[in-house]
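A single protein chain has been omitted from the complex, and every remaining protein chain is retained in its original position.
Let's turn to chain A:
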Amino acid sequence: MTDAPILKLQGVTKTFPGVIANDNVSFAVGEGEIHALLGENGAGKSTLVKMIYGVQKPDSGEMTFRGKPYAPARPFDARAEGVGMVFQHFSLFETLTVHENIALGLSKAEAARGDLRRRIIDVSAAYGLKVDPARLVGTLSVGERQRVEIVRCLLTGPKLLIMDEPTSVLTPQEVGVLFQTLRRLASEGCSILYISHKLEEIRSLCDRATVLRGGRVVGSCDPGQETTRSLAEMMIGATLNTPRREPVEPGAIRLQVAELSLTSDEQFGVDLENVSFNVRAGEILGVAGVAGNGQTELMEALIGERTLRFPRQIQLDGVPIGHEGPKARRSRGMCFAPEERLGHASVPGMSLWENTLLSAGASNDLAPGGIISIANASRFAGEIVGALNVKTASVRSAARSLSGGNLQKFIMGREILQNPKVLIASQPTWGVDAGAAAAIHRVLLELAKSGAAVLIISQDLDELFTISTRISVIAGGHLFASQPTEELTVETLGLAMGGRSKEIRAAREAAHV
């Protein structure tokens, strides 16, 4: 690592109507440095890297890259200068092969340079990113898809690689492999701008961190010298109050799922096989697993978006409800918070008060007799906004106008404030900052304490260890038996999430032959 910065930002400001996304931001990334951008949701991290990658343009301020003024008009220019970016959400076509996907993402000149297939194999071998160019992307795991994205970036020989929340979809073991690759790249002189709010990772990986809050740089540090707590407090600008799980005496079984099998509707979906578990009153059952291992299908079955053939496959307080739809299940006291916030848990173009009607419309005074009460719905939306400190202009704002974390808080609040007997939430704090995540965890714990049964499907192991009474792992549509959280380690879970799922698949294939 040398001292000469490869990328330097000076006084960069970007405003959107009504919001200052970045206010006079200055920082520098050294050559071969792994530099973390740390901040809560809405702190301006994404806007900042979008400007560096040429997706958006700063209103004022200067950027220099490798000593020259740098103002990319579009991502193509950024790539030409040697800036690559791996987005949080992959832009890959499932029905095309790895090779085709990579060819699509490259410019004509880049794609025409030599035998692309050969180069893919070379690059992936050189950096330990094993991918087979001939495989269909749809058949790849999420971790493998990320490798495809990284390989695509590396083919252009970047001097700076931007990674946006790269580990949110990986098993702990996959994270280890990714970090090796990143360290290797850094040692070869490629700088890395790393965005994450997983503080532990930043501590172990990054050389420097720039902390953003409310669009401004509030500090920079050597994360290795800090504790996760001090980093979190720097990020939120307040003392962090992490919730603690108190041992609770589990009550009677509230939610029981037995021998639940389901064939996926999606071409590259995962079939559920014989999933059985139960959640007692006062318990939080965590379901760990890498994305795309049957969580979506399990959620569909639990919500009732897909009804089951046998009512007894799902029982609530001993009543068989497997055949019932979402409305009937809600009227029995179940609440659901699916992973996808926009378009699934909420209607993007509708206001917050209208969005309360989606899941709370039938069960209380929001729409008595099928007639919408705007006053009551607005009041309920206001209660949610107040209880979870949702940052929004008003309850008349469209769901889509909220930042991801704030919308997530709103949706979690909408479900929790209905005082459910059973709450099922997928990724309850995904993309939510540390302060808000703590708030959501606290209400989840309180809900369980008050006698509700809570099921949390999450890829965030820290989260599961913080709040779950028991943890189970879903892999390849198979759910492992749960164990008390105290008896588990990240490593054992990681093995079940990644390693054992392959064994299951192999065993299943052998059984079918």
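Here, a residue touches a chain if its C-beta (ideal position, glycine included) is under 8 Å from a C-beta of that chain, and two chains touch if they have at least 3 such contacts; residues count from 1.
Everything that follows uses one rule, which is that contacts and distances are computed from a predicted model.
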- Look at the options "ABC transporter permease", "DNA-directed RNA polymerase subunit RPC12/RpoP", "Nickel uptake substrate-specific transmembrane region" or "NADH-quinone oxidoreductase subunit K" and return the one that UniProt uses as the protein name of the missing chain. "ABC transporter permease"
- Message: With the missing chain put back, one of A:Gly224, A:Gly325 or A:Pro484 would touch it. Which one?
- Response: A:Gly325
- Check the options A:Ile162, A:Val270 or A:Ala345 and report the residue that touches the missing chain. A:Ala345
- Message: Just to verify: which one of A:Glu100, A:Glu273, A:Glu305 or A:Asp462 makes contact with the chain not shown?
- Response: A:Glu305
- For chain A, which residues lie in contact with the unshown chain of the complex? 11, 16, 57-63, 69, 71, 73, 303-305, 325-330, 336, 338, 340, 343-350, 354, 357-359, 361, 367, 370-372, 398, 400-401
